[in-house]
Structure formats: C-alpha cells, structure tokens
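Below: the structure, in structure tokens.
The complex appears here without one of its protein chains, the remainder shown in place.
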Amino acid sequence: MRSPTDNGPAVSRQEFDALFEQVRTWGRWAPADRGAWNRVGADHVRRAAALVRSGTVVPLGRPWDTAAGPDNRRPALHYMSDLGDAETSGPSGPSEPSTHKDFVGADFHGKGITHLDALSHVAYRGRLYGGGAARELVGSGGARFGGVGALGPLVTRGVLLDLPAVQGVAWLEPGQAVHAGDIAAAEEALGVEIGEGDAVLLRTGRFRRRRELGPWDADAACAGFHVHAVPLLAGRGIALLGGDGDSDVRPSPVEGVHSPVHTLAVAAMGVPLLDNADVEELAAACAGTDRYDFLLSVAPLNVPGGTGSPVNPVAVL
Amino acid sequence: MRSPTDNGPAVSRQEFDALFEQVRTWGRWAPADRGAWNRVGADHVRRAAALVRSGTVVPLGRPWDTAAGPDNRRPALHYMSDLGDAETSGPSGPSEPSTHKDFVGADFHGKGITHLDALSHVAYRGRLYGGGAARELVGSGGARFGGVGALGPLVTRGVLLDLPAVQGVAWLEPGQAVHAGDIAAAEEALGVEIGEGDAVLLRTGRFRRRRELGPWDADAACAGFHVHAVPLLAGRGIALLGGDGDSDVRPSPVEGVHSPVHTLAVAAMGVPLLDNADVEELAAACAGTDRYDFLLSVAPLNVPGGTGSPVNPVAVL
Amino acid sequence: MRSPTDNGPAVSRQEFDALFEQVRTWGRWAPADRGAWNRVGADHVRRAAALVRSGTVVPLGRPWDTAAGPDNRRPALHYMSDLGDAETSGPSGPSEPSTHKDFVGADFHGKGITHLDALSHVAYRGRLYGGGAARELVGSGGARFGGVGALGPLVTRGVLLDLPAVQGVAWLEPGQAVHAGDIAAAEEALGVEIGEGDAVLLRTGRFRRRRELGPWDADAACAGFHVHAVPLLAGRGIALLGGDGDSDVRPSPVEGVHSPVHTLAVAAMGVPLLDNADVEELAAACAGTDRYDFLLSVAPLNVPGGTGSPVNPVAVL
Partner (left out) sequence: MRSPTDNGPAVSRQEFDALFEQVRTWGRWAPADRGAWNRVGADHVRRAAALVRSGTVVPLGRPWDTAAGPDNRRPALHYMSDLGDAETSGPSGPSEPSTHKDFVGADFHGKGITHLDALSHVAYRGRLYGGGAARELVGSGGARFGGVGALGPLVTRGVLLDLPAVQGVAWLEPGQAVHAGDIAAAEEALGVEIGEGDAVLLRTGRFRRRRELGPWDADAACAGFHVHAVPLLAGRGIALLGGDGDSDVRPSPVEGVHSPVHTLAVAAMGVPLLDNADVEELAAACAGTDRYDFLLSVAPLNVPGGTGSPVNPVAVL
C-alpha cells in the first residue's frame, strides 16, 4: 500500500517551467478562447455520436451541496422564492396554476460543486492562456478573454480512466499521484486509447470514499495527476481533463505551485478542466459494458466573461 | 397580418378542465418524477445519436442576463469572487498560479433566463403532476416530488418548429397563438414529423425581434401555443416542450388560468418545459441543412428538490 | 467548577407550557408586530439618552463572517461588484470618479452573524406571538405578521449582565445555564437593576473563548439562560433580550423544545432577540466606567416581512 502522501517525485520550479514550455500551445488556434476545444471538429462530434451503443445516459453532476463541510467551504445556495403563494388572486378566486420557484447560487470553484474551469480561471506568472496579462483581461465585470460564454459546450468522446478498477482497490488514497505509467496501464487494462480531441476523466474513487468514510479536506490531500503525467496527455492532444477530483494531486509536488496540473492544462495547453464530477455510476456502467469510451456532453451556463460554470455533464454509452 | 393579440379563441374554465382530463397521464410511469421523460428509452437515445450528420454543435442558452429589463425582472447575478489576488503568498513570493473565480446566482423562472421547468414547478387546483398535494410536497427545503435532481438530464431527438420560416415572416408577433393547424403545416413544410419521446422546440422569432426592436414585457404579450394545440402534442407522446418563449401564448386565452400550456404540459402530461431557449442559430443551422430534427441534450443542474434549473441546451446536427 | 453541560434542571413539556402561559402577553399591545417594544415609550427614549455620559460609542456587530465553520454553517456572502473598472469611459478619457461596489448577502439566522429576531421568527405549536397561525401568516413572500420591517428600530436603555465578571471567570463554559439567581447576583454585583423597557444583554464570554480556543458548534453547546430565569425577566418588563450567544442555554433542558428561551421570549412575551452580539468591547467599557447601563440603538434593515435582520447594534455610554 502506498503512503497517503505519495504525491511525488518533487519537482523544482525550474523543471516545472520547462514542462510549461514543453506543453504550451499558445497561438495555435482561433478562437483562442476555446483553446484545445478547437481540436474537436465536426468529425470528432460525429465519431463521438457513433459511440452510442446501449443508449444509457449517465449524469455526472454532484447534488447541489448547500451544507458547509471540509470539502465545501462555500456551500451552494438554494432558496425557494415562491411556494405557490406568490401569484395574485383574481376577482373570481385564486389564479391558476400555482407555481413554485427557486433561487440557486454558487461560488462554484472549489471542491464541492461539479464545475468546468474556463481558460480565464488560471493565470501563471500573470499570464492567461495565450499570453495576455490577467490583470488587463480579467476585471470585476468578468473576463474579456477565456470566458465560459466564449467557450460554449463540448460534445466529444469521453474516456474514463478508472484507476481503482485497474489497481484492484476501492479508491486511491488522498495524496496518491497518478503517473504516466498508470495512465498507460489503465489504457491497456481497460482497452481504451486516449486520442486527439478526447475528454479524459480520471476516477480516483473519491466519492465512493466520501460516502463510506465521510468528507475530508480535499485541498489538503486528494489523489490526482502528477505533473510528469501531463506530457503524455498533451501528446495525445486531449480537449478536456477532469474527473472526481480536480485533476491535481494534493499536496502539490511542485515547489511554489499549488495547482500545477491546473496551470499546465489551462494556462499552457488551453485545456479546460472538469472538477468534482461524480463518476461512480459511470464507472459501473463502463464496467458493465466493458467499454470505457462514450459520448460526453458538457454544457456550461452561458455566462459572458465567467471563469467557469457549474455543470451537469452527461455521458451517453 | 394578424392582430398582435390574436391569442384566441377564448376557452372557458370548464373546457380547460376537460382538456386537462383529456391529456392527463397521472400514474402512467415510474419513477413519476421523470414524467414523460420515461418515454425516452434507450432506443430513443440511440436513434437520437444516429441523427448526428454534420457534427455541428449549437448551444441554445441565452447569455446570463444581469441587467434588469421588462423581460428580466429578476436579473441574474454574476460577481467575481477572486481576481487573482486572493491566494496567500508563500515565503518565496506570490504563490502560483493565480486564479479567477466567480459567483453566479439566479431566480431563474421568468422570461429572461434559459431554464428547464421540472414537474414540481406547476400545480393545478393544488395538485402536482401525479395528484399529490403541492402544499404537502413542496416546502422551504424544496420539492419532495418532481424535483429537478430527480428529473436528471434528457438526451433525445429534438424537433424545431420554425414558425416564422414556415409563414415567411421575420417573427410571430407578441400575442400570436400557434394552433394545431400551424404545427401540422410546419411539419409538412419542414419535412419533419413529431414522434414519441421527442423534444419539441417552437421558434417564434422572439430573440430576433428582441435584437431588432428591443425587449418588451413578455409576460404581457408573447407568441406561443394555444391550448387547443396541446392535444396534438399529447397525442404524439412528446417528452419535452420548449422554445424561445415559454410555450404559452400570452395573454392567456383561458378564463382564470394565466399559464394554461404550462398547466397541461407540466401538471397534466408530466412534460417538463424548456423556456427562453435562443433558437436563432439553431434555425439557421436547420435551414442550412434542410433538416429540422437533431440530437438534443438538456442537462439541468443536479439540485435536489429544485423546481427547475438554468440550462444551456445543446443541439447536435 | 461546573460541568460543561450543567444546563439543568430538566424541565418537562408540561412545566414548559405552564411557563409559556405564565409569561404570555398576547393581545396586550398595538401594533402587535412590535410586541414588547411597545413598552419603550418616549419617556424611555429620553431617559436612555440621558444615560450618555462619556460619549463613548461601542458597536456590537461581529465582523461579517464569510468563512464556513462549526458556528457559521451558512457563511455570509461578500463579493465586489465593481473594482473601479465598470464605469464606461467617455470620449475624452476615463470617466471619473471610479467607484468600488459590493454585494452582501446572508442567511443570517444561526450562530455566526449578529442579528435581530423579529416576532415572526418563532412559532410554538403553530402559533406566532399573538396567536395567529404561522402557516397562514408566513409564506414565501415573507411574514404578514411580525415582520422586521414592522418592528423598526429600538432606542432604549441597555443593561449588560457580565456574568464572567461577576463570577470571576474568563467565560462561562458552553452548556452552562444562567439562572434567576445569577441575574440577581449580577444586578447586585454590577450595581444595575433591570427595569421596564430595557434591553438586557448577557455576556457569557463566548467571543473571548472563541478567540482564545477557536470556534465550536454553538448549537450543540453554549451558555445561556435557563427557562426558569425567564419569569424574572418577564416580570421586569424587558423589551429586548440578547447577548453574545442566542439567549438559550444549549443543550436545551426542556423536553422536546430545542429553543425554549426563544419560544418564551419571542412567541409568548413578544420580546425580540438579539443574537451573537460581540459584547467584549462593551464589557471593557462598562468595567472602565463601572456602569452597566447605557443607551442602546438597534436598527434592523427595513425588510418588509423579514423574520429578522443582520444588525450592528450600538451602545453609547
């Protein structure tokens, strides 16, 4: 058994910066706001649609979590704004129908809410993806580059890397790093190969562990990719990276960089991230059909200048 | 040219109640929370996926509208919660990466935000779909029946009824009713037939009109279905009804019922509604390929007990 | 030293109901929405103003707490909506001045935010103060009786019961009950007598303890009044009850009643409650002048139908 904090090897800042340069795709696409989603052309969409076999639809969005907890420091809001008592009555009795309405709100980045990170979410050394200065491009009205509204939805092939299934464990322990070799082993074991334009979803088993052992501070320790695994993903030309964590192993193995996979994916590669997706049901569905690729649709709210969006991603097998 | 308030014929409450009984499907499905979405089985999903030809992806979500206006009385909220200045610095300088975060919130029912109505949204004579008492089933914590979290996502065949295209006008005028004959004429003209499990989207041209003439109070006057058109839709066994309005023609032609199509669809038929979808780009895409059916994915946020959700529906042609 | 859970003696539901009847003032005042604040006539206001000696102004509002914690389960919201970059520029350069704006929000009842409870906050056996049915009077649009907007502000004599000072301890332990005898001893020791129309503030030392030992779940255990102390307060004709807790000792000593002092004060006596007021600085000011009464001003936001309001109460010595 690995140590709960087997997050290494340690990476120096210099080495990290070299990695950043290695995987950087600035200037490759237009519109730049969509980054690596530009890889997903009409052909990819058609091929993804052709993956639908059983017609099973699996949502990946966690329940809107309004309870504060160690992995939900900014709980989502849900208030009823009308309980059927707000409509005015007419002269001949109560007006019909009665309606029920609600308010939802969320400061959604963090560990509690299934959400997408748009390209404006992350800046490294003050630069957003493409090289623009974050201080100039992001203001109180939102982001003028890399907003989630400019990103729009993604429909592509999804691939699930079910690491616990491959390793024969219930879940990866918090702090456990996923390496390039683990990815290769998963492809082999699961019979799937990550290709260009794919959405790669990592299952660490976080939500099974959470249901069985309770929540923990996933900012302090969670399983995720080690930065050394990123070049493999970059080489495959992925469009989206995500899973049941936030892709980064924590604690971070990189000196002075708290979220190095975020940095490489979003700021260097233009790859949006899908955080906190509950892939437990998806894993069961994949296991049941012994196929680990599927049609994935991720449709962020159309928030102009937003840095991301809560989402309910949908896998269709 | 029709009158701007050609919303008739007038319908008595007695006639409306008979319509309600005629189209009522209470007790037909389990789980009842999903209502007519139970019509969409695995076969439907597979057939919908098979509709993908060009691989064109079209989002239908309006921009998150934070400006109050005559058709946006409860403007959406969007605040930046982090502009790259919130992370604490470490001993050796600022910690990296800097991140940008935001809060989004919405009291989304109404005329301004693209959203889905779950089955708990509407009660008629105090009864939700299925007959349960709204007062017992919906409380300040949300709905115990018909919540959007229990509804989940929909992936099915979408059909666009582009009425302005059929009628050779830029848009339907506010207040103009769409009748069964109009639907039949549209099917004929557009070469599409509404079938079981379909999501029917009505284009009235509202958002083209809004862009050209400015916003207006769509609660007072908007184009939409007349209740007499609902039995045709019920007979076809549709799963979802929606479009660029809220499906109801306004003013309502029904005595004492402000939203009769909402009532029939949601409370009688168990058909969720998709309101305020911007189908202008979709109409252009359909016209360009001369095909008016497509894969439609609608993925509401997973809000337990929510009466609906803001959404960004996705059509794939 | 007392036990941390010395919250007794236990009180049966029957005994509690007798207490409720004993202190009940339903029907005594008009407007009933103001309850015991009707005791504070112009004379009281004048006498309170005459208490000002040193001219020292002491605010009692806790800092707006946006961090979730064991005593702050629904953290307050604070977002900047304008950082000086939202105003449009004019033809001759940026328009001046630049302005900074923010959004504040709170689901303020609970243990984290200094707030006032209006008479609509609490119902016992389905009845609000005055006997109206809560189910009829409080709806999704707010309260039609006992709203904080109808309550308005209070300016009266405040009295601080600094129990730790009297008992020579740093603070009362969580769970420690304050009895009638403790009140009497405090009046004696502090040289102050509670009279009609007074606002009684209890210091348990909670916020000193919190600063020194960290936060704890104050719903599970906090110092406060035992219900047997309430008749003394009722007999004095107080207008407001409050302090650094929420007035109730927790765990509750009353069978089946989680907040018995809330129930007696608000629902039986019509006495609004002031919860979570930080009285540490006030205690020091009182000790410094050896006077424990002062002018107190509590000005809730004018929310029509609100069940209370976050406040920043002001003591003037």
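Note that the chains take the letters A, B and C in the order they are written out, and that residue 1 is the start of every chain.
As a working rule, a residue touches a chain if its C-beta (ideal position, glycine included) is under 8 Å from a C-beta of that chain, and two chains touch if they have at least 3 such contacts.
The structure displayed is predicted, hence computed values, not measured ones.
The chain that is not drawn here is touched, among residues C:G139, C:G195, C:G237 or C:P251, by C:G139. Of the options C:G35, C:P75, C:G242 or C:P300, the residue whose C-beta touches the omitted chain is C:P300.
For the options C:W64, C:W171 or C:F207, the residue in contact with the chain missing from this view is C:W64. For chain A, the list of residues touching the undisplayed chain reads 77, 79-81, 83, 103, 140.
Looking at chain C, the residues touching the absent chain are 41-46, 49-50, 52-57, 59, 61-64, 74, 77-84, 87, 90, 92-93, 95-109, 114, 120-126, 134-135, 138-143, 149, 152-155, 256-259, 262-263, 267, 295, 297, 299-314, 316.
Across the interface with the omitted chain, chain B contributes residues 67-69, 72-75, 77, 79-86, 107, 139-141.
Basically, only the chains that are shown with their structure count from here on.
In the contact between chain B and chain C, the residue numbers used by both copies make up over half of all numbers at that interface.
Per-chain CA centroids place chain A at a distance of 27 Å from chain B. Work out the mean CA point of chain B and of chain C, and you get 45 Å between them.
Within chain C, residues 77, 79-81, 83, 140 each touch two or more of the remaining chains.
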